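In this view, the complex is presented without one of its protein chains, the others remaining in place.
Let's look at subunit A:
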Amino acid sequence: MQGPSGKLQLLFERIDWPLLLIVGTLGGLGVLNLYSAASATGGFALHTRQAIWFLTGLGLVGLVALVDYRVIARWAYIIFGAVVFLLVAVLLVGTELNGSKRWLNFGFFMMQPSELLKVAVIIVTARFFHDQDRSEPYGLFQLAKPLGIVGFGVFFVLIQPDLGTSLVILAIFGTMALFEGVRWQTILAVVLAGLVSLPFVWSFGLKEYQKDRVISFLNLDDDEYGKSWQVRQSIIAFGSGRMWGKGHVEGTQIQKGFVPEHENDFVAANWAEEHGFAGMLFLLGVYMALLLWSLRISSAARDRFGAHVGVGVAALIFWHVVVNLGMVTGMLPVVGLTLPLLSYGGSSLLTMMLALGLLLNVSMRRKPLMA
């Protein structure tokens, strides 16, 4: 056994540079894009703050990467329990904004525990499947237990209420479960149950504003100044970028304030308007590279936990990207999901960095550290 310093040196040698390059590229694009978006808001140095968050996030990646992921795996249920505890704390002492109680106020930082739950679910699900070590596909009965655990956490997010986060967490779990293997009868049953429960969810499960979003999504051209205004202006921003875009800081849709939340959930509209179809292809290419690299890390992992973490992180990024772009281009109803590493905001960015730290962790430990 070598000393700690030798181990650190080895670790350093195993840093996954391609992963960091991809992450750095996205983070850089994010800051660049926010520079343009910030000049729309005027004077407020959003991009500077984002850059600081990003660098902080990189530190977090390093920190997470240092602790062997198997330690994390061991503590999986504890971590999950702690996050659920925070979610309960949100319900009790959380800060309410716009009718939702999602934040814990730490004075210097508003924390959103539901974001942490995304990572905690990846960890706990990976741990669960690692422990099961089955070769046959899962049936509904076998899935009940992990679903129950995850569902327990999601329940607190759902009552905040935060439908978007709840759905994306379920989607991450679903992706990991499918990856582990689920009987086709079970898949069919879940799909059917979903379809059957849809009217009930509509009647009892959704808040009015959520229904409004879906309705406005279904008839987009109904009311120019009404609820679909935001999506409509976002679509105009996308379309008006045409092939090559209007150029950096020259997108009139964003610069003239036609797209609300252009620094947050609708940040892609800015990118698309100023850099066009070509810019979007490039952006999607970088995301695809990140996804493929995650799967590569997953497939090279030394154990099932590592493999599942890789898939889980990929799923987290995938669903965020797809749902976000789907909603800002008018293909999906508006649910509040950020575009990973590009949207402004500490919680979202740090969550992604946490997940990427796990990924780096797995990547660096694909072989035993001792030669």
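In the analysis below, a contact is a pair of C-beta atoms (placed from the backbone, for glycine too) under 8 Å apart; a residue touches a chain by one contact, two chains touch by 3 or more; residues count from 1.
The rule is simple: contacts and distances are computed from a predicted model.
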One chain isn't displayed here; going by UniProt, is it "Cytochrome oxidase", "Sugar ABC transporter permease", "Thiol:disulfide interchange protein DsbE" or "Penicillin-binding protein 2"? "Penicillin-binding protein 2"
Looking beyond the chains shown, say which of A:Q112, A:T125, A:T165 or A:Q253 touches the absent one. A:Q253
Sole contact to the chain not displayed, among A:R14, A:R70 or A:K211: A:R70
Contact partner of the left-out chain, one of A:L34, A:A314, A:V335 or A:L354: A:A314
To test your reading of the contact rule: which positions on subunit A touch the chain that is missing from view? 68, 70-71, 73-74, 127, 130-131, 133-135, 175, 178-179, 181, 225, 233, 235-243, 252-253, 255-258, 272-273, 276-277, 280-281, 284, 287-288, 291-292, 295, 298-299, 301, 303-305, 307, 311, 314, 318, 322, 325-326, 329, 331, 368-370
